[in-house]
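Everything below concerns the one structure shown next.
All protein chains but one are shown in place.
Chain naming follows the written order as A, B and C, and within any one chain the residues start at number 1.
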Amino acid sequence: MHLLLAILVGILYACGLYLMMRRSMLKLVIGLGLLGHAANLLIFTAGRVVPGAVPLIPEGMTTPSGPIADPVPQALILTAIVIGFGVQAFAILLVRRLAERTRTDDVRELTTTEQLETQTGTGKGAS
Amino acid sequence: MNLLILPVLIPLAASIITLFARRSIALQRSVHVVSSLASLAVSVLLLGRVWSGGIQVLEVGSWPAPFGITFVADLLSALMVSVTAVVSVAVAVTSLGSIDAAREKFGYHGFILVMLAGVNGAFLTGDLFNLYVWFEVLLMASFVLMTLGNERGQLEGGMKYVTLNLMSSALFLAGVGLLYAATGSLNMAELASLVGRPEHSAIVPVVAMMFLVAFGIKAAIFPLFFWLPASYHTPPPVIAALFAGLLTKVGVYALLRVFTLLFHQEAWLTHTTIVVIAGLTMLTGVLGAAAQTDIRRILSFHIISQIGYMILGLGLFSPLAVAGSVFYIVHHIIVKTNLFLVGGVVERLHGTGSLKSLGGLYRSSPLLAGLFLIPALSLAGVPPLSGFWSKFILIKAGLDLEAMLVTGVALLVSLLTLFSMTKIWAEAFWKPLPEGAPVRRSLTTWERWTLLGPIAGLALITIAIGLGAEPVFAAASRAAEQLLDPQGYIQAVLGGRP
Amino acid sequence: MTPLLLYIVFGAFAAAVIAPLLVRWFGDRASAVLAIVPASVVGIVFFMLGPPPDGLLQATIPWIPSLGIDLSFWVDGLSIIFVLLIAGIGTVVLVYAGAYLHDHRDLGRFLTWIMVFMGAMLGLVTSGNLLTLFLFWELTSISSYFLIGFLHDDAASRKSALQALLITGAGGLSLLAGFILLGSAVGSYELSAILTSGDAFRSSEWYLPGLLLILIGAFTKSAQVPFHFWLPNAMAAPTPVSAYLHSATMVKAGVFMLARLHPVLNGTSEFHVLVGTAGAATMILGAVSAFGQRDLKRLLAYTTVSALGTLVLLLGIGTETAVQAAMVFLLAHALYKGALFLTVGIVDHETGTRDVESLGGLWRMMPMTALAATLAALSMAGLPPMLGFIGKELLYEAKLAAPWAPWTITALGVTANILTVAVAALMTLRTFGGASSSVRTAHDPSWQMWGGVALLASLGFAAGMAADLVATHIVGPATTAIRGERVETSLGLWHGVNPVLLLSLATLASGAALYALHRPIRRMTAGWRPWKAERAYDAALAGMLASARKQTLWLQSGQISTYLALTLLATLLLVGLPILAFWPQLSMVVAMDLALLPTVIAGMMAIAAFLAVRAKTSLGSIIALGVVGYGIAVLFLLYSAPDLAMTQFAVETLSVVLLMLVVAKLPEFRQMGSRSTRLWQAGLAGAGGALMTLLVLFVTAEPARMTLATFYGEASYALANGRNIVNVILVDFRGLDTLGEITVLGIAALGAVALLRLVVDKEDGR
Partner (left out) sequence: MRSLILASATRVLLPLLWLFSVFILLRGHNEPGGGFIGGLVAASGVALYALAFGPAAARRVLPADPRTLIAIGLVLALGSALISTLGGGTFMTGMWSSFAIPVIGKVGTPFLFDIGVYVVVVGIAVALVLTMAED
């Protein structure tokens, strides 16, 4: 299944990245969401997927009964999901607030903080 | 040995206290200042411990490395934590006189503190995934601080800041996952002993480049720096000052760490790439600054150009060059924070940082003028200030290695930096105040002490580093020695274990 | 002796700090009080150090031993001659400045900067370590920036200050690189080691680059062609500054350095050609340019350029006579040029103009000034019995005996001197002599001002009369120091009738003739400047600013999509590089082991992802995102990660709810950008996705290393009392991650509250 999942990871990344480059703020956020999913699935896939090997120690035993799926990527992903959720929630609200202030969903209009002054520099010290 | 966790714990605990003290801004302020001082004391203690006792290790939860999370303080980490503590004290004091009550009510002090916890965690952790977590802590806090206040510029700048930094996080996370999948470890010391194995010889440089991009975005190297000039002039100056001093340096620290400890086998590829990037970063940054006409925007672009110097040392990869990087980081954190603080005072006085609308400050605020000159000249590398030694060491390292082109670029960039600093000086300080410019207000006594005091303190440190460069250089050299000797780090963390 | 040495260097710096206080206490007289410092330095050098024939004083304060850098000082004959000039003329200038800047509101700052400058110059000429020297070198550049820009309300002043700083600053950086090369080749930055390692350096591969870099440093500072233009422009400074910086001190720093490093650099044809050519060109171009000037200060400035060229040429010739001539001429020039600059200041101060064409007949109104100025001009013209005459004689002697191209050099030298004679005449005769101009109210200024001129001019006269004393006590030791071997020097006014004397006479006669014809010639050459290097400077600056602007508009466009695209492109290139380099060693396992359910889920997810891209409505894209999220939850469940599945499921639900709540308040999407943009963005995104797929395949090629999993399996229950290994990792083995994680969550929530509730009024926020 690695190949299929790896391709899926690639598709998720590609779609996420493409969405982020669109002009809509909402699409940007959706893209970020896809990117997060892609990263989690990447860790999961790279950590080798195994069916039927839940990393639990059965009642009455002190070690797992058989081979288990590597619990480390799972723990990492769990942390990453939660962190990603926090970040995502903040980004969603940021977009909402920004759209409210600028009255647009078009990221192309977010350039007010980066315009250069029209005149070519005052840098000669002569102005 | 719990000393190692204190630089994280103190600000974290302090920020929780401010959460409980939502109603009392006075209490929040005192917690902020007192905890910053406490962090400073602890950091200096830690630095002393590392200086005399070598690399310090804390196995969190008593789980032995590589199974638990390990905190490791080598000289570089201890230096970074100490300098962080210094500027955080300056920022705490400046906050008292410059942050409005509305922002304080919504948790300003707590966010600053938690960001410092994240920064220190990133400096001290010896675990790659844990590094990711601390990065996210400081990043999340910086997102909030960047937008705290909801001014339109903050939101716009914040959007770009958030988006591009999330790209970095996504890449970092993927890089950690891939590295774990390839090697089966997250502990940096263990990774350091694993990456050299022949079966990893091809995949490690590939993953290394992912880390270069991920940390490169955070460090604002070429061509990944866009978020910085887009956002650093939008939040209140004191927030920008803290960001300017610290945040990109966390990225540089991470680059220094992984490209000395983990990714040095194929230096011909990785480190040569870094040298090329360093040259381009220096140039694009300084040219970006030349095109700007606003104090903070000029200073923002200079951060980029100086990041170029810092990674130049890493790319050149000789003991002297790496020591130069370390020296440069220490110098730059102090000086850049200070310049942003000065910019903040100018904005407070005139209501703008645009050079067009400024003037006459040399006469109207001679003290501020003097306090601007010290960090400005230091940034431009004028002897005997701290910036000169940073530059000197890197240039010497470059010439020793016969890296003529990039050394020439470094020299040229230092001249253009001088040009930028004199531009600010000539326009804001020398030029008479233009007709129709906003009226200048004056500082209250409280503002005078809380705003100018930290600036003066940081300026004194700049002078002290310049005149007393020997101990700083000695520390930087030893830090570089430790960095270039991964065995020492591995030994300290894993002991006799494989 | 060390305390005395340290006083010589640091006395001025200490005085700089208290200068503003002194102005508060003493008013204008503060400058005279400060003059005690340089005056005492002169005294110390004369009476306490005594004449050091071979003498040498050294002091070293350890500074950064690990880099081989110490604050070390070294005083020999060369230092002495410069110390005397810097401190002596400094004394005069300080006294003068108090009267000149009478009641100026920035007098305190002026005095601070001039004292810093003086200290820097004194430190420079007494340095015993290349880096110490460099430190003071840069300090002179910086302090002169503040002095040249002293009248900073005027845009031209600011521009000139910047120009001087950039040119000398660029030279400084070149010098630094040169010093590092020199230091590396020799193995030390200490002068004591450097000066004795000439052969080692000259034969090293670093000699030529080192020499070039050092020469660029020296030439920029000493205004050699093509870097000379900053000097005339720097005349925007108040006159005391011009008199100080541009006659005796700052511009001589380059000459000093050439002299200081003479034993190391001299002796190769590269040195002779480079230094000689630059000096000769500067000498002749400066003199020619001077002749056409109307502004008295600019006129003097160009003669200074010419004189600096002469000095550099002499050092380039490098013979014993040439070096000796250089030292005598250095002394003579500093004395007369200082006096003449101060004279121009007086004229400007009294008449309000420096235009030579509108001046005349001033001798009636200011006889003392006129007398003193004429005395100085005589030295400049090289008339006996002035020191200038001796200097010129020696100069011709050296040029005639030059080891290469003696006739060309001599011819150029004579031409330059003829022009100099004419300019000297022009200066005095046109200003003080002749018919009165429209100026009526001028009179001699206070003695503090004309006294300085008189003192310097008479010193030039006295030195000429007592040439032997000057020779044994000043010029001899200096020459000895430069040559690195003992040189006996004797100077005199009369050497009998010889070719040199004849050349002198010819020079004077031609100069007089040129002066007689100066009106038509000057009209012809008015504004004519043979070398327009300044245009190159302006073009470079403008080009830099234009490219900076262009680059910024392109790179920092403000468009998130551009930023993302560039970031992605950089990622592809950087990560692609090692993939290409190591392609043969990178392996992957491509197995088609498809299970039905996961394949269906994955397919649905891929379709959902495409739908998210193609969705025409916000709601549609959110639902598509949700499907992908739930799909991942199912995959987690299928592949042994129930905790992940639960978490993913819960988080996805909450995210979708948040997005839904927000979307209601957002405007709908609008158009999507042009087709071509979409295409290349899709290409870029697709490449990004393919890269990640590749990476996953690479890392899964080898079997996993399960050390951690094995440990956790064994320790989870036994040591940490938990059966759910993932949970135990989260709350115990790697609990710190979780602590950070909930911290992030907390900040995110609190930040969200601030985002939606906090309103800071722009004005209130300041």
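Assume contacts are C-beta pairs under 8 Å (C-beta built on N, C-alpha and C of every residue); 3 or more make two chains touch, one makes a residue touch a chain.
As the structure is a prediction and not an experimental result, all values here were calculated from the model.
Undergrad: So which shown chains sit in contact with the chain we cannot see?
TA: Looking at the entire complex, the absent chain's contacts are A, B, C.
Undergrad: Could you tell which one of C:Pro209, C:Pro642, C:Gly673 or C:Gly686 touches the chain left off the display?
TA: C:Pro642
Undergrad: From the list A:Val9, A:Val82, A:Ala99 or A:Leu116, which touches the chain that is not on show?
TA: A:Val82
Undergrad: Considering the entire assembly, which residues of subunit C contact the chain that has been omitted?
TA: So the residues of subunit C touching the unseen chain are 642-643, 646-647, 650-651, 653-654, 657-658, 661-662, 665, 720-724, 727-728, 730-732, 735-736, 738-739, 742-743, 745-746, 748-750, 752-753, 756-757.
Undergrad: In terms of residues, what is the contact footprint of the unshown chain on subunit A?
TA: 54, 56, 78, 82, 86, 89, 93
Undergrad: List every residue of subunit B that touches the chain not included in the displayed model.
TA: Those residues of subunit B that touch the unshown chain are 1-2, 5, 9, 12-13, 16, 19-20, 22, 58-62.
One rule holds in what follows: only the chains that are shown with their structure count from here on.
Undergrad: Counting in whole Å, what is the centre-to-centre distance of subunit B and subunit C, each centre being its mean C-alpha position?
TA: 26
Undergrad: Give, as an integer number of Å, the spacing between the C-alpha centres of subunit C and subunit A.
TA: Measuring from centre to centre gives 46 Å for this pair.
Undergrad: Quick one: which residues in subunit B touch 2 or more of the other chains?
TA: Answer for subunit B, listing residues that touch two or more other chains: 129, 133, 136, 140, 143-144, 147, 150, 159-160, 163, 167, 174, 178, 181, 186, 229-230, 290-292, 419, 422, 426, 431.
Undergrad: Touching at least two other chains at once: which residues of subunit C meet that condition?
TA: Touching at least two other chains: 155, 158, 161-162, 545, 548-549, 552, 556, 558, 560, 564, 692, 695-696, 699-700, 704, 706, 708, 712, 734, 737, 741, 744, 747-748, 751, 755.
Undergrad: Would you mind writing out the residues of subunit A in touch with subunit C in their complex?
TA: 1-30, 33-34, 37-38, 40-42, 44-59, 61-64, 68-72, 74-75, 77-79, 81-83, 85-90, 92-97, 99-100, 103-108, 110-111, 113-116, 120-121, 123-127
Undergrad: Hey, which residues of subunit A end up touching subunit B in the complex?
TA: Per the stated touch rule, the residues are 20, 25, 28, 32, 35-36, 38-39, 42-43, 46-48, 72-73, 76, 79-80, 83, 86-87, 90-91, 94-95, 97-98, 101-102, 107, 110-114, 116-117, 121-123, 125, 127.
Undergrad: Can you name the residues of subunit B that touch subunit A in the complex?
TA: For subunit B paired with subunit A, touching residues are 129, 132-133, 136, 139-140, 143-144, 147, 150, 152-153, 155-160, 162-163, 166-167, 169-170, 173-174, 176-178, 180-181, 186, 229-231, 233-234, 290-293, 354-356, 419, 422-423, 426-427, 431.
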